[in-house]
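Note that this complex is displayed minus one protein chain, with the remaining chains in position.
Up next, chain A:
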Amino acid sequence: MTLELFLLAAAGLFAIGLYGALSQQSIVMLMMGLELMLNGVILAAAAFWHFLASAGSQGQVLIVVVVTAMAVEMAAGFAVATAIYRARQVDMTDGAADLKG
């Protein structure tokens, strides 16, 4: 159990999430990729807290912030998916490319 191993696992989760967020067409699958990226951030924050700066509690506060961000991301994402599905029956990102420049 070293800092490097924890960070490598976190980097793996982040990279897998990034792959999903970039490659998935379905809006919900894309959100799963984002969640997986934040999952890696949680792991990295916990590892940094434990191995480098366990005297303070800022690392723990950062985890609380990230967990909240995950909840907000999922709620807002589903609200947007509901709104666009209601308006245009779109559930794929390729169907919502109006702002593509």
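Here is the rule we go by: contacts are C-beta pairs under 8 Å (C-beta built on N, C-alpha and C of every residue); 3 or more make two chains touch, one makes a residue touch a chain; residues count from 1.
Note that contacts and distances are computed from a predicted model.
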| item | value |
| --- | --- |
| Hidden subunit of the complex - UniProt protein name among "NADH-quinone oxidoreductase subunit J", "Sodium:pantothenate symporter", "ABC transporter ATP-binding protein" or "Aspartyl/glutamyl-tRNA(Asn/Gln) amidotransferase subunit C" | "NADH-quinone oxidoreductase subunit J" |
| Sites on chain A contacted by the missing partner chain, in the whole complex | 1, 3-9, 11-20, 22-29, 32-33, 35-36, 39, 42-43, 46-47, 49-58, 60-61, 63-65, 67-68, 70-72, 74-76, 78-83, 85-86, 91-94 |
